[in-house]
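Please read through the structure below; I'll follow up with questions.
Note that one protein chain is taken out, while the other chains of the complex remain in position.
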Amino acid sequence: MLLKDTPVTTDKLLSVQDLRVHFHTLRGIVHALEGVSFHLNRQETLGLAGETGCGKSVTARSVLRLIDPPGRIVSGRIIFEDRDILTLDDTAVRAIRGGEISMIMQEPKMSLNPVIRVGDQVAEALLIHDTSLNRSSARTQAEEMLTQMGIPEAHRTSRRYPHELSGGMAQRIMIAMMLVTRPKLLIADEPTSALDVTIQAQILALMDKLVQDIRTSVLMITHDLGVMAETCDRVAVMYAGNIVEMGAVRSVLKDPQHPYTQGLLKTVPDKANPDHPLYAIKGNVPSLLQPQNHCRFSDRCEYAMARCSREIPPVYQMTDDHEAACFLHDGQSISSGGKQVDLMNP
Amino acid sequence: MLQYLIRRVVTLAITLIGIMVVTFFISLVIPADPLSSIAGPQAPQETVDRLRKLYGFDQPIYIQFGRYANRLAHGDLGTSFQTGRPVLEDIAKYFPATFELATIALFFSIIVGIPLGVLSAVYRNSPIDHFSRVLSLIGVSMPVFWLGLVFLLIFYFKLGWFPEPGRLDIMLIEPERLTGMLLVDSLIALDWEVFFDALKHMFLPAFVLGLYGLAGIARIVRSSMLDVLSQEYIKTARIKGAREFIVLTRHALRNALIPAVTIIGLTYGGLLEGSVLTETIFSWPGLGRYLGTAFLTLDLNAVVGGTMLVALTFCLVNLVVDLLYAFLDPKITLARS
Partner (left out) sequence: MNTETQIDKRLARNQRWKARQRYFKDSYTLWRRNHLMVVGTTIIILLLLIALSAPLLATHNPLDQILSDRLLPPTWEHFFGTDSLGRDIFSRVVHGARVTLTIALLVALISTPVGLIIGVLAGYFGGAVDEILMRLSDVFLAFPKLILAIAFAAALGPGVENAIIAIAVANWPSYARLARAETLAVRDNDYIQVIRSMGASNLRIMVGHITPMCLSSIIVRLSLDMGTIILTAAGLGFLGLGAQPPTPEWGLMVSDGRLYLVDQWWVSTLPGFAILIVVMGFNLMGDGIRDILDPHQRQS
């Protein structure tokens, strides 16, 4: 097997191995994730990129074991520190949720309970994981957290209901709620894409600062490659239920090794050259109803070869921290950005 | 909040005027000639004409309506042809029995309906869900009058588990009438024999009426609970690590009850109308039976007065429901600064 044997660079916090998730729908079984593997080091920010429907959010939710029916985690291992989340009992998983791993979702206004004051919702996160805490000190801590998230008049705001807040304010509350317990890992599922462009950067900066302060690792899910370049240490690019490329952020964005990543990067509008026509990857995202037996991208790939539609490409290791699942790397090389890359043949 | 209350009361006032118009219209089209029952069938035309003038039936409709409204404003609902007493007096006499029955039935529907709906949604497609769905299906599909008859047949005539129709055993003496509600009055008088006998008499009709309400409430709680459980904020609660019980009660149920409250108001209307049928079967001396007889004998004033009272009660219940709604849903209360 050509499967990578990851060199241990730093202390691994989370390691996902060969994760498979299926959704049982009217038209058949949707193979949402087909053997996703990646790891996340302590105090590192890993970006998960890809189009809508590629399985980013499913991956994130699997880590917390929060896949709703008709979805089901079929196989795989999710090792958090030294525990496999998929084999823990419910009580142990609940202790991890919110305590050690938190998650921020896309729609801040819909993620807050409409009938509970926001301050109480933040305080609840503390109370769940620390039974010795009393209500009023939890409230005080919650308000402190709100202040750190740059919320003016935290005391008054904490007494408001979600519908009285703007989207940006609601997302600050969400971030405060998820970080107030000082988790080891924060999953951020498109935390800013539902927000106004003008406040996106501001929220991200606040989140980043807080994350640094409490030394939290982040799994950042986004389709915005700009956000990714700014916030992530490493990135993984997903396509149709697979991770197709993964590596250090500079290396992947500057020197993409998978044709899909190359296409994705070309779709980013060139600010220096606004007249340049927008690029779009031809074709459509494939149906996930059939189990995978070939490269899912082969129908749309400019470099597709005969074997691409017959076999599943293995993961090829290019450098210590850069890998891609594409047959082009099987003893050959592809050009990218006009630069010839030396490919390791593992 | 206050603003909301004022707006609500103003709409209620407009609706009340509308109710007056509708009942007036009903009284106009009622075919029975009230004059002939006053003057007697053989009265000469002259007498009828004189009476016509006397009662103002020769006036244009809007004048008649003005008089009618004026009468109502003074609390005068006219006299029932059937009982020969003022309609208001009749209503005061019969209404408490209906109120008692409908309230107990509603209480029963809520106490059983809400937990049933919640369990049904949480354990979707489990045996309890199937049981609750079948029960509520039967409850909403059952003709109340038929269920009443079947229950009487089985539990009174065949098994003898419950007493004969009526409110109280004929051998017992009613306690002093304070509220008109037997259970309350007997409690005040500390007359336990009457209290338990009244309770036994209450059981079958309240169960028959309540089953209908229970069905509606369980259905709506189930569907709104299912809806709420798929919301993002429920996921948030789980992400926070909340125990499932807390997720269901603190996070889901409070939201799911908001639409359920509206249905509870409507259910009360259903119980009021169901009382017309149930009381007829269980010989319950309440407003429902009074109204039923009034409709059949075309007792004009009783029909108008009774209908109006039922509508008024219904409106007030809905007002209470709306206030409760505002209490449960923070989006309605205007921000208190």
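Note that the chains are named A and B in the order they appear, and that numbering of residues resets to 1 at the start of each chain.
We take it that contacts are C-beta pairs under 8 Å (C-beta built on N, C-alpha and C of every residue); 3 or more make two chains touch, one makes a residue touch a chain.
Everything quoted here is computed from the prediction, not taken from an experiment.
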{"item": "Touch with the omitted chain, as defined above, among B:78, B:113, B:270 or B:286", "value": "B:270"}
{"item": "Missing-partner contacts on chain B, residue numbers", "value": "11, 14-15, 18-19, 21-23, 26-27, 29-31, 133, 137-138, 140-146, 149-150, 152-153, 157, 230, 269-270, 272-274, 276-277, 280-281, 291-292, 295-296, 298, 303, 307, 310-311, 314-315"}
{"item": "Interface with the unshown chain - residue positions in chain A", "value": "24-27, 69-70"}
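As a working rule, only the chains that are shown with their structure count from here on.
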{"item": "Touch list for chain A against partner chain B, complex", "value": "64, 66, 68, 94-99, 102-103, 105, 107, 110-116, 124-125, 128-129, 160-161, 163-164, 174, 177-178"}
{"item": "Residue numbers on chain B that touch chain A, as the complex places them", "value": "230-233, 235-243, 246, 250-251, 254-255, 258, 328-331, 335"}
